[in-house]
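Heads up, one of the protein chains got dropped from this complex, but the rest are sitting where they should.
The letters A, B and C name the chains in turn, as written, and every chain counts its residues from 1.
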Amino acid sequence: MNNPPDVTQDPKEYEEYAHGVQKHVRGYLMVGALLLTFTAVTVALSYVDFGTRKANIGIAMLVATLKAGAVAAVFMHLAAEKRLIYRILIFTGFFVLGLFWLILLAWYDYPIFR
Amino acid sequence: MEIPYTISTRPDTGLWNAKIGIWLFLASEVMLFGALFSAYIFLRIDAAPGTWPHGLLNVPVGTGNTAILIVSSVTVVLAWAALKMRRYRVYWWYMLATISCGVIFLTVKLAYEWPQKFEHFGAYIKPDALGKYEKYLGNERRAEKGMEPRIEITGHLHSQNAKEYEVALDPVNADPDNPVMDRPHFLPLPVTDKIATIEKEDVERATMFLPTHSAYFASYFTITGLHGLHVLGGVLVFIYMWLPVSKRLYQRNPEHLANRVEVSGLFWHFVDLIWIFVFPLFYLL
Amino acid sequence: MDASTSVETHQDPHAHAAEHEHHELGFWRKYIFSTDHKVIGIQYGITGLLFLLLGFSLMMLMRWQLAYPGQALPVIGKWLPHIFGAGTMPDGKMTPDFYNSLGAMHGTIMIFLGVVPLAFAAFGNFVVPLQIGAPDMTFPKVNMASYWALFVGGSIMLTSFFVPGGAAKSGWTSYVPLAAFSDAGPGHNPVFNGQTLWLIGFIFLITSSLLGAVNFITTIIQLRAKGLTWMRLPFFVWSQFVTAFLLLLAFPPLEAAIIMQLMDRVAHTSFFLPAGLVVNGAPVSISGGGSPLLWQHLFWFLGHPEVYVLILPAFGIVAEILANNSRKPLWGYKSLVFSVLVIGFLSFIVWAHHMWMTGMGTAVSAFFQTTTLLISIPSVIILSAFFISLWGGSIRFTVPMLFATAFLPMFGIGGLTGIPLAFNSADLYLHDTYYVIAHFHYIVAPGTIFGLFAGVYYWFPKATGRKMNDFWGKVHFWPTLICMNVIFLPMFLQGMAGMHRRWYDGGQGWNVSNEHTIWGLTGFQWNAPISWAAWIMGLAQIPFIINFFWSIKHGEKVNDNPWEATTLEWTAPSPPPHGNFVHTPVAYRGPYEYSLPGRERDYTMQNEPVEPAERTRRKPPAELVPA
Partner (left out) sequence: MNSLALINEFLGQPPNASSHGYQIDHILEFCHWFMGALFVGWSAFFIFVLIRFRKRRHPQADHLGVRSGISSHLEFSVVLIEAVLLLGFAIPLWAKRVNQFPPGKEALVVHVVAQQFSFNYHLPGPDGQFGRRDVGFVSNSNPLGLDPNDPAGKDDIVTTGELHVPVNRPVIAELSSKDVIHDFFLPSMRIAGDAIPGSLIPIWFTPIKTGTDEIICGQLCGLGHYGMKGTLVVDTPQDFQAWLKERTELAGGAQGAAPSPSPGAPQQPQNKPPAPAASPSPSGE
């Protein structure tokens, strides 16, 4: 539904379409509530000590990723997008990860120590 | 001459122009913030023991701001949905709500959070003087528990003379051996009235909580500043789409306005999405 | 063919609005703040050419210092201090700081203000929409904004020459900590100093490129004419498409780095500065904790894709001209397209080959050596395809073709000499010597610049309706070709002798090179012939500049398709009106249908419908199909 039918000025068809939009609205509200809950969860989790700081970071990032995923999938309609957009994003994702991962590799792959 | 596919979709891609444009732009934004976050992570894993501050930000305020951004994301999709259903008034109100959220977010950030940092003071103690300030640092206990040493004393700068700083201590330094302070979220706790005297001779570097303070605050101010600029940009665009001109466009071609709102909404969600990572990274960990 | 022209109008209820919006625009809207892609293209073009000239002029100054270090520059040496400030050339003698400024700004201007605006933005703007049969770019206002962002960025860069202390002087790479300390500290304005202005200017240039890239990609995806499928796109469009992606995704990390360096300078953070620095015998008071290598990674993450930004458009231009002037299709179109995509992809993961000397371990260097060598393969394929395309042609040596043919071996030399650099153990010896300078100048100067000259001569009739003069074109070409080689070939020798780049004294104070001769001259002595060639080449540009401006008004008038080319831009009037095409074009065939057997003319344009008889004839006879 993110890409609406080509605008026809036919009011009847539009009525139907608007009805479809109406149905999504509840979904948006629910996702919004979910995001708020998750925010609270992240804060709460940060007070819990999971042993190492790494574990805490990992868990917090996991929750953040879930939240970001929800925003992207629902609010940004990525759950049902055209293939072209996915392609652009896949390459982008690949390159950011490449940027990060290769620097990381170079960072630690030093002779003896740095 | 009119450019094709500004409103309708091109059959073989199924998309209109601005939709592709905004996603390409967001792709570049992903690279921009991706690089900044990468830099943050590298600086962090490289930080010398004790130089990476923890828990210096105001968590309740940060949480509130996060909630505000999330709400604004919801209102902006609702605004768009209202347009799709051709309810301009409803759209107008949701837009107003979105704009207000953005403005509140910025106000909290610029008028409260940042200035609060600027007032805070920290003094890094020279390695060989650490023992002298053990009662504020609690390093013996920390060493036992295998934690990084504390090398900084923070609080409000009460007064200073040529030789000494007088600092109204933060709770961490006032009560350093309290286990609660091992994972401090202390800024909501007010500065204590316990005053410490620190000799300037023992201080390696003393600064307010400015970008100069540490790699942490440098990243904090840079990333939240850049994020703030994005919020500001979004708010300005939304204001434009909320002003009476939008009504005229709506009357001419409602779908055109809906497309514009969708595109700027995508940008807004992205800004929200960035914040979702900024918040735990800087405030909580 | 009119029947099928309305590609999209039938589904757009507002298309009829197009006509009545077409009113006359005033001078400012028409030529200065224009949203017409052709005007913007020309604005970019003029800006780019002027900056190329400026970049070259800076280099001609430097070449004096390299050839005759410490000697006063004759004649203009006396004036320059009045232009650039008293400290730059006291008594006509260049100071080391000024030399470094010139070097850094030569690199920056040539790449980001010369070649990118010209190769990517100007040709991309002017030619791409025409070649894909579009009325304009998808976002005309964004297009205008992107030009003006470049203009602001360029102006800031220029301004930086005139602030106290002079322009940025830490190389075009601006390696930290050097860049962080230069022009900083007491006595320097926190903002109006060379390095800070360089950074701020850069942010505008990046903005410009990003906006341009978004626009180009969307335009190529959305506004291709009916029937113009991906595999029917002229190769030039492909190269611009990939280039746009490179800019879009590689520039932001540099932008991040620039913001961080700006913070380091203005807000005194230390993103790139480790603790414990001692400058001039005094410890530096900063928080530390930063990493100089982080800057290099982020810089080269752009830096390497950027060099392909410099070369891919030139590939595209050369491809068009080769096909046109050899009167036959490009050989291996599909593998060309594939190669250019592979180059685009790989160029993101080779960057650390600029950092071999930073203490890299085996695993990482093995990875980057492998990717660097892999990326040379598509280049080899592209170049081979170009060479092979010529076989069996009927080659006309027009001026664009002269530049395009010269491009091939020149790029070949530059590309081939990239190979020893790609092996880190060989680069160990060659790193930062003149060998590297020669390597990349062979690619960007007689390579890209020749491609650009070729493009200017080739599309000039489309933009103006007139042709540039042939004779003066040749007078431009031959001395330029010869001088380029006299300039850059000896640099390989200097590099092999171990002479380093960015040496203010040109190696005069380096004893080893002064004892060791190559082909009769010491490394340092080679500087003088090189410099003379550079100055002669400067003179050789005068015919071009005059020809260029003279031909706008007085060149030979030509028809809409003077080169008898096949692609869609030649179906539009010259110069094309607002909206470009009289009839919205439709493509029925591939881009290079030259010398189709059984046709009267030796070229068949993309918008000529396929005749039924042709369908059967198109298949090559069985005996011609390779086994």
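The criterion applied here is as follows: a contact is a pair of C-beta atoms (placed from the backbone, for glycine too) under 8 Å apart; a residue touches a chain by one contact, two chains touch by 3 or more.
In this text the structure is predicted, and so the values were computed from the model without any measurement.
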item: Option from C:P74, C:G185, C:P573 or C:P609 whose C-beta touches the chain left out; value: C:G185
item: Listed residues C:N189, C:S394 or C:N559, member touching the removed chain; value: C:S394
item: Which of C:I32, C:V279 or C:I542 contacts the chain that the document leaves out; value: C:V279
item: Options C:M144, C:L293 or C:A587, residue touching the unrepresented chain; value: C:L293
item: Omitted-chain contact residue, chosen from C:K30, C:H82, C:R502 or C:K557; value: C:R502
item: Positions on chain C contacted by the hidden chain, ascending; value: 85-88, 90, 95-98, 100, 165-166, 169-171, 175, 177-178, 181-188, 273-281, 283, 291-293, 326-329, 331-332, 357-362, 365-366, 369-370, 373, 376-377, 380-381, 383-385, 387-397, 405, 408-409, 412-413, 416-417, 419-420, 423-426, 428-433, 492-494, 496-498, 500, 502-505, 509-512, 516, 518-519, 523, 594-597, 602, 620, 624, 626
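As a working rule, only the chains that are shown with their structure count from here on.
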item: Chain centre separation (chain A, chain C; CA means) in Å; value: 37
item: Separation of mean Cα positions, chain C and chain B [Å, integer]; value: 38
item: CA centroid of chain A to CA centroid of chain B, Å; value: 18
item: Multi-partner residues of chain A (at least 2 other chains); value: 6-7, 84, 91-92, 95, 99, 103, 107
item: Chain B: positions in contact with at least two other chains; value: 7-8, 13, 15, 20, 24, 27, 30-31, 34-35, 42, 46, 253
item: Contact set on chain C toward chain B in their complex; value: 7-9, 11-12, 14-15, 17-18, 21-22, 135-140, 142, 210, 213-215, 217-218, 221-223, 248-253, 255-257, 259-260, 263, 267-271, 275, 285-291, 294, 298, 301, 578-579
item: Touch list for chain A against partner chain C, complex; value: 6-7, 9, 84, 91-92, 95, 98-99, 102-103, 105-107, 109-111, 114
item: Residue numbers on chain C that touch chain A, as the complex places them; value: 11, 13, 221, 245, 249, 253, 293-294, 297, 301, 345, 348-349, 352, 355, 359-364, 367
